[in-house]
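The complex is shown incomplete by one protein chain, all other protein chains being positioned as in the whole.
Here is chain A:
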Amino acid sequence: MSRIYEIDFPKLVRLLMPPRLRKMRHVAWLLALCNPVNYLYQQFRRNRDANLYRLKITPQVVYLERLLNDRYDISQRRIKISDGMIYEPVFLYQEIEQKPVYLWQEAENKPLYLYTEEEVGSNPVSFYVFTPRNLYFDENEMGALINNYKLAGKTYKIQRA
């Protein structure tokens, strides 16, 4: 990538001076004069880096995960995204319908999973954002962040794993 925006202002000031005038006090004075420019330049650089980061994030799973982990779980990176799955719904009937659904004991090892509306309903979500249980974040804020980057029309659910 082009490095044209990387300017070392203190060094540039010295390079623009004739070598015989590059005395400590003189250079310090010029650096003081250049300080506002340098300050603006640092702001520009930060803004540019932030914009480049924004542009790098796409709705691809890896990038969304990266974005969320950078924002909420920078060290352990435990936030995961997985596709919405479509499950067979389990119906529970009334007694009169005579279709018993048995719940087994744990030792019998015949698990029965009950899913939520989003998982089996007519509008299943496109993807899940799994966050660790002990991570504290503002769900609305995270939602806004995902909305910013996700593809139009995709639905999601933030779920604590």
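Worth pointing out:
Methods note: a residue touches a chain if its C-beta (ideal position, glycine included) is under 8 Å from a C-beta of that chain, and two chains touch if they have at least 3 such contacts; residues count from 1.
One rule holds for everything that comes next: contacts and distances are computed from a predicted model.
A single chain of the complex does not appear, and UniProt lists its protein name as "LysM domain-containing protein", one of "Carbohydrate ABC transporter permease", "Sarcosine oxidase subunit delta", "LuxR family transcriptional regulator" or "LysM domain-containing protein". When you scan A:42, A:82 or A:147 for touch with the missing chain, the hit is A:42. For the options A:12, A:33, A:90 or A:103, the residue in contact with the chain missing from this view is A:12.
The set of chain A residues touching the chain not shown comprises 2-4, 6-8, 10-12, 14-16, 18-19, 22-24, 27, 35, 38-39, 42, 45-46, 49.
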